[in-house]
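All protein chains but one are shown in place.
Right, chain A next:
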């Protein structure tokens, strides 16, 4: 490299012509004009001594000065690299992925409903939780209300995030993948109803119009029993309600300031109570809830570790890349070069606004003029 090759400085001590010493550092490989001449050399020009001893003196001067010289201009191209580009089109794609998976799950529930064995044929399976806690009817409403509160809270929090595009992408991807896994486990083995109180919609043997009707009904109600849209059985392993409760809580906690511990506590309580009340209402087996919690938390942590650690992405010993969705991950997170900081801004920017929200360790003052 040119910069490392500093040729020896030339010293011209012309003894004969009355001794003025000049020290130049000329880097011949660089085309820039000789601004690299030592500034002190100018002062040496004016040193005029009459005899040999002063020339030795000035030689030593020059040597000392040479040792300390580092006046080299190095030009670094200044790049305005955006480390967290929004890329809304990617978010749009992932949203469609999540939407597609939700739709397929709905279709799958409709299909599985026809395979659920009768309550009389296959009674509910023995479950440890059900042995201890008898059924409470109102519990499932509490779960669903909790779920709706959490989803709303998360939605508003997301709206106020600065990097909502990136975070939204992550949320949709995880939700879509979790529902995809759920489709697989629901379909391959059908568990019987957990409790005798459940009334399943009658089977439609091949009635496709009826199926379409049911799918639309389920979609419009968001899959909730409280809206009356979910009359079908068979979607037990694993529990979609647990997935939503856990996932929204994890996202809320991850993308909000550390200092709002009371907010995290409330959300955690909502989530935990919601999950427990699913079991209290005997709407799912315990194993459904346990597996759902496990898969949701692992997937969330896996994804975020991969996203937050740049060194992992390039490392050849990164086993995280062996998951099947690593290709999608790279597509989504390719241009995200750092951890998404927890900063907030107005979703729609008013003309003069300065929103300040201290985020614990990352206190970043947002001003419109910066953006």
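Everything below uses one rule, namely that a residue touches a chain if its C-beta (ideal position, glycine included) is under 8 Å from a C-beta of that chain, and two chains touch if they have at least 3 such contacts; residues count from 1.
One rule holds for everything that comes next: contacts and distances are computed from a predicted model.
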{"item": "Per UniProt record, name of the chain withheld from view [\"Phosphatidylcholine:ceramide cholinephosphotransferase 1\", \"60S ribosomal protein L14\", \"L-lactate dehydrogenase\" or \"Queuine tRNA-ribosyltransferase accessory subunit 2\"]", "value": "\"Phosphatidylcholine:ceramide cholinephosphotransferase 1\""}
{"item": "Contacting the left-out chain in the complete assembly, out of A:153, A:270, A:291 or A:332", "value": "A:291"}
{"item": "Touching residue (missing chain; options A:56, A:197 or A:334)", "value": "A:56"}
{"item": "Chain not shown, touching residues in chain A", "value": "56-57, 60, 63-64, 115-117, 121-123, 125-129, 184-185, 187-192, 237, 285-288, 290-291, 294-295, 297-298, 300-302, 304-305, 308-309, 311-312, 315-320, 322-323, 339, 361"}
